[in-house]
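Structure in structure tokens, see below.
Missing here is one protein chain; the remaining ones are kept as they sit in the complex.
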Amino acid sequence: MAVDTKYKDVEAMEDGSILLTLFNGGIRNDENEHIANLLRRKSKILIAFGSCACEGCIPGLANLSPVGDIVHTAFNTLTTDNPHEIYPRASFDVPEGELHIPKLAPILSPLDAVVDVDYFMPGCPPESHQIAAVVDLVVKVVKGEAELPPKGAAIGVGDSTVCDECPRARNVKLIKEFKRIQDIAPVDPTLCLLEQGIPCNGPATISGCNARCPGAGAQCIGCYGPAAGVLDYGARLLTAFASVIDAKEPAEIEKILDGIPDPVGQFYRFSLSGSLLKANQEAWKVKYTSSHHTKGE
Amino acid sequence: MPQMTDERVLSRLREEDLSLLHEVSMKTAGVSRLEMCIQCGTCGGSCPSAMDMEHTPRMLFAMLRAGMRDEALRSNTPWICVSCYHCVVRCPQEVHIADVMYTLKSMAIKAKLYRDDIAPHFSQTFVDMVETYGRSFEFGLASRHYLRHFPLRMPGMMPMGFGMITKGRMGITPKKIRRMDQLKAILNRASQLELTL
Amino acid sequence: MNKYLFYPGCSMESSAKAYMESMNAILEPLDLRFEEIEDWNCCGATEYLGINLIPAYSLIARNLALALDQVGKMNGTDGTHTVVAPCSACYLNLAKADHYMQERPSLGAKVNEALAAGGLSYKPGALDVRHLIDVLVYDVGLDKIRSRVVRPLHGLRVAPYMGCMLPRPDYKNRWSDHEHPTELDDLLRALGAEVIEYPLTTSCCGGHMTQIGPETAFELIRRLVADADDRGADLMATVCPMCQMNIDAYQNEMNHFFGTDYHMPILFFTQLMGLAFGKEPGEVGIGMELVNARNAMARVGVEVPLTQEPAGPRKKDEGLPMPRRWTKREVEKEAVK
Partner (left out) sequence: MSQEKIGVYVCHCGTNIAGVVDVEHVAKWAAEKLGGQGVVVARDYKFMCSSLGQELIEKDIKELGLTRVVVAACSPHLHEKTFRIAAKNAGLNPYLVELASIREQVSWVHTDKAVATEKSKAVVAGAVARVIENKPLEEIKVPINPNTLVVGGGIAGIQAALEIANAGFHVYLVEREPSIGGHMAQFDKTFPTLDCSACILTPRMVEAGTHPNITLMTWSEVVNVAGYVGNFNVTIKKKARFVKEELCTGCGICEEKCPKKVVDDVFEAGLGYRKAVYTPFAQAVPKFPVMDKANCTYFIKGTCKACEKFCPTGAIDFNQEDQLINVDVGNIILATGYDLFDARRVSNYGYGRLPNVFTSIEFERLCNAAGLTNGNIVLRDGKTAPKSVGIIHCVGSRDKNFNNYCSVICCMQGLKFAHLVHERTGATVYNFYIDMRTAYKAYDEFYQRVLEEGTLFVRGKVAEVTDAARYENEKGKLIIQVEDTLIGKQRRIPVDMVILSIGLQPRRDAKEVGKLFGISCSTDGWFTEKHPKLDPVATMTEGIYIAGCAQGPKDIPSSVAQGAAASARVLDKILQKEVALEPVKASINADKCSGCRICNGLCPFNAISYIADDNVSNINPALCQGCGTCVAACPAGAISGTGFSDEQIMAQIDGLLMRNLEVAGV
């Protein structure tokens, strides 16, 4: 097990000498990419651990903006005192020599965009009992008491969706308006939240968290990601929501949809980076055209 | 086959192969649908001034279709049109007849093909007033127009004219808008532009 | 209080002064506030469109562009995106430019290119162009109008004359019908007047033909006046300065032309509203009409002050000779020059 130590120690280890790596976080810069490659080489089992590594999570929402804007926001807004407009540079000469800081990639990618990933363990964060179960499983496998699931599977999750674990009562759904939970008083404590017009992501989110949020009275925000086999979390959820809108006139439908004030946050809060949308088309184009060029030459 | 709307017809044409019908259609504001005419005669039947027209609008459209440029542009029909839009709302093919009439007028002026210059001159006089003052100036318009075209009608009009003036219904000095320079700049630029496909 | 942008149009300041005065007199009782578009220009009437297309639409669009600028400067109260025009021709021209600039984007682009030369621009569809009577009937409402009536026009037989350019072509489907709309009838009935069945309510008054083809125009005027007279109307009520002008100012000449002697006064509907609201005849421009409405007014107990009367009809034996009939050949002979 390698925890929080110097890179050179890891580099010195033999390839494949780490049994299990739980890789946390997405790939935003060349350092992330280096570590991902390094750990892939050294590990027998590499698990994308948590929503960031699986789908990009909240940092992935930055893919909506070009890198320049992100840097500008970080270093030159009201909350950052930077009167001389000093921006970080990839390398900088100091008397002691040349300093390097990691170079930002045009977009944030999930781990599997960079290296081969064995398993995905979603959640923001993954539930502790699920972590324990996964470690337990690996130990059992080593002991020869169990077999590993097929490669590429999501582990530490259930087979159904959050609704399956949700204690709330549900009926056929028809929604006249979407409301934010704070705008409803009182929220019915036993009835399905979506039926009450609260945009709950439970129906599209894989089970495994024991439906903690809806159980506690807050809508599911989808941190566990899509069910197995679903190509795009946001698209699934969007079609599901669209299907239950109780209106025929385009204007009326639009009005109901206006009840979802932040569609990206609703449908892609955790999964933008890993989505089919390839958010930040500009960055995507750069990547795409450059790869195209190399092919042509 | 899909319905051939004016817009689709236009989108398939190039400027140099415009037929007369398409040329008129293209030069008309909005989507004229002139190509859709089925010669039913609703326009000619509806027209309140048809009795003084050389050709009913329907006949005029047939002439455009036949490419009879000179005859069509020489017709008094567009000049007799009173823009009452009866034909437009009744036309079963939704042809923008009144607007086509405006187009024919401007084409006739450009080609100098009108036979009777009363109407073109009236329009031109009106436009001159507007281009000078930015507003219409009825007294100036009427006096210039009648002097030129209806000198014999002037005396008969006098009591009416006096009535209008004494009742304060006709100013004898023109009103001018404040930013005449702006209007002139706009109209100058506009006169260099033409509707295209 | 409902606020609107207001585009008066040239005739409201001259030939249709009575319209302007009477309209101003009824705004306050109906809680309406009109803000005039600053430095507006002529809409081009029916003349400019037949001369040169792009300048004609640019001329109209300058008004829309100015209005839109003004919207930005006004507070966002109800109706601020609405431009009210009292003249049917102005209303149609403004509405038409707005409509066609959307229907034919290349027209919109060209017009904006021209407007740019004056530092202006207009986004088609940004404004709602409406006629005065549309606002009165549909925004203010007949109930409110009825509640302001203190002098009901009982016994006054009115021929409701909508004219042609108001209900047609009607790009936005604002009117109850293109041929026999009921808005003016309903409004006049709300004032207590007796509205006659008038099949020619949307027939043409002749428009500019009074200027360029009087023979044609006189026939159109005759039809309107004759039918109203046949049906026993005391007067006609109109919503358009050009209609009023043609039927009022040319009625005498029309009578000469046909050898008839119709006397059919025509007033603006706002004048009748003003009277019903208790205004004095002078306040609403009564007396400015050339075919005097004195007999009609007397039926509702309104006395038209004599001072406003013009010199009176010319007697046949004085002044210059009037050609009795204007034959087509004569018109053409004149035109050849």
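Letters A, B and C name the chains as they come in the text, with residue numbers starting at 1 for each one.
In this text, a residue touches a chain if its C-beta (ideal position, glycine included) is under 8 Å from a C-beta of that chain, and two chains touch if they have at least 3 such contacts.
Owing to the predicted nature of the structure, the values given are computational and were not obtained by experimental measurement.
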{"item": "Chain not shown, its touching partners among those shown", "value": "A, B, C"}
{"item": "Given A:Gly26, A:Pro110, A:Pro126 or A:Pro203, the one touching the chain that is not displayed", "value": "A:Pro203"}
{"item": "Touch with the omitted chain, as defined above, among C:His178, C:His256 or C:Lys279", "value": "C:His178"}
{"item": "Candidates C:Glu47, C:Asp227 or C:Asp248 - the one touching the absent chain", "value": "C:Asp227"}
{"item": "Touch residues of chain A, complete complex, unshown partner", "value": "159-164, 166, 170-174, 192, 194, 202-204, 207, 226-231, 236-237, 239-240, 242-244, 295"}
{"item": "In chain C, positions touching the absent partner", "value": "177-180, 199-200, 223, 226-227, 230"}
{"item": "Residues from chain B at the interface with the omitted partner, ascending", "value": "2, 12, 38-47, 50-51, 55-56, 58-59, 86-87, 89-94"}
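Note that only the chains that are shown with their structure count from here on.
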{"item": "Rounded Å distance, chain B centre to chain C centre (Cα mean)", "value": "20"}
{"item": "Chain centre separation (chain A, chain B; CA means) in Å", "value": "65"}
{"item": "Shared-contact residues (touching 2 or more other chains) in chain C", "value": "none"}
{"item": "List of chain B residues in touch with chain C within their complex", "value": "27, 29-31, 48-49, 51-52, 78-80, 82-86, 88-89, 98-99, 101-103, 105-106, 109, 116-119, 122-124, 126-127, 130, 134-138, 142, 145, 149-150, 152-153, 155-160, 162-164, 166-171, 175, 177-179, 182-183, 185-191, 193-197"}
{"item": "Partner chain B, residues of chain C touching it in the complex", "value": "10-11, 13-18, 39-42, 44-55, 57-59, 62, 96, 99-100, 103-104, 106-107, 110-111, 113-120, 164-165, 168-170, 178-179, 202-204, 206-209, 211-216, 219-220, 223, 249-250, 252-253, 256, 287-288, 290, 308, 310-311, 313-314, 319-323, 326, 332, 334-335"}
